[in-house]
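Complex shown without one protein chain; remaining protein chains in place.
Entry: chain A
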Amino acid sequence: ASCVQHRLVVRDASSLQIRQLYTCLDQIQYIEWSSDSLFILCALYKRGIVQVWSLEQPDWHCKIDEGSAGLVASCWSPDGRHILNTTEFHLRITVWSLCTKSVSYIKYPKACQQGVAFTKDGRYMAVAERRDCKDFISIFVCSNWQLLRHFDTETQDLFGIEWAPNGCVLAAWDTCLEYKVLLYSLDGRLLSSYRAYEWPLGVKSIAWSPSSQFLAIGSFDEKVRILNHVTWKKITELDHPATIASKKTIVYKEVEKSPTVDTERLSFPPTRALASSLFSTQSKYDISQVPLSLQYIKPVADRANPKVGVGMLAFSADNCFLATKNDNIPNAVWIWDIRKLKLSVVLEQLCTIQCFQWDPCQPRLAVCTGSSRVYLWSPAGCVVVQVPGGGDFQIVSLSWNSSGDSMLLLSKDHFCVCYLEREEV
């Protein structure tokens, strides 16, 4: 599904044929599929309206008007039948039910990056709240929206919460001024609290491993600390230095290949294809010799939220690899082998890394840097894929299909789907 201005276009994923076309009242800011893929919600923040469309019955429609309360965020509940709207200024979260037309309110939600977290199986929802300058977490049962547990956290300013994939442990972390990660059990007991250091800037990003065995914490001191789920103590620290010295890591460096142009076939005025091929640069991967030093950027010291530290963390689906990005070295993706807890590969690109995502089925990583190429890495090697059709397609973000066969590449105005062939065995 994609939205253009005020229209919602639904296409088939394998053929990109247009299936449905819906029109909303105003410009759409956000769309989301329901979990059973039967409904799509379109949130129009400016108008404070959420419109829901059905895929099975194109005639069915639903409009939720928040009125004067305004709308800041909207999302589906895991069962696909409730919509959670966050009103302006994070005054409250309204839970609208599509089955019963009933409404529930959650007061005092916290205005933080990740204030609402659902468990993977969709049974429980954790909401971060703040009352009287203190942080609380409420756990609700998603089936009937009953409050299960309500407890306070020892954080100064809760920044985010995330459930472990097994649904039994909730990780909550503090703002970057204070390095503190708290782990709560499902019934609200504090299991453990972890603090690596006191004064310098703290946690930047957090990721759970898919087996819930490890919690990776990326912080502003350019290190990733991994905690284990048995003792909740640090088992290792992964450092991101600018020089790579170990002989066992493979460094793939993207190098530009200058395009070969046949000077005889130049015509005036130059044809479009020729022009695009002249200006679009090909690139490929080269293996660099270790030791080598990467491009290191010293952050500007007097700005808030500096571009320092480990900003992106992602575990692979088979729990074997961890991909990280150190914002000090913005062109490199670091891939760690979790079984050995060592750095195995570094991908050095020509431009800043915008986004990377693991394939949900295999250990395959797709990276985009804002150029018109998408980069794929797997333990077998890595490859550069050029988006055909001219060099105008600047990939800003990407998203895998849940089957792992295709990938969505988004630029500012366009998107394209990249299909991956499965190897015939």
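The definition used in the following text is that a contact is a pair of C-beta atoms (placed from the backbone, for glycine too) under 8 Å apart; a residue touches a chain by one contact, two chains touch by 3 or more; residues count from 1.
The working rule: contacts and distances are computed from a predicted model.
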Protein name, per the UniProt record, of whichever chain is missing from view ("3-methyl-2-oxobutanoate dehydrogenase (2-methylpropanoyl-transferring)", "Elongator complex protein 5", "Inositol-1-monophosphatase" or "ADIP protein"): "ADIP protein"
Residue, one of A:Leu158, A:Leu186 or A:Val251, that touches the chain absent here: A:Leu186
Omitted-chain contact residue, chosen from A:Val4, A:Leu177 or A:Val383: A:Leu177
Hidden partner chain, touching residue among A:Cys3, A:Leu44 or A:Ile64: A:Ile64
Residue of A:Cys3, A:Leu98 or A:Val251 touching the missing chain in the full complex: A:Leu98
Positions on chain A contacted by the hidden chain, ascending: 35-36, 39, 54, 59-69, 79-81, 88-89, 96-103, 111, 123-124, 141, 144, 146, 148, 166-168, 175-177, 185-187, 199-201, 301-306
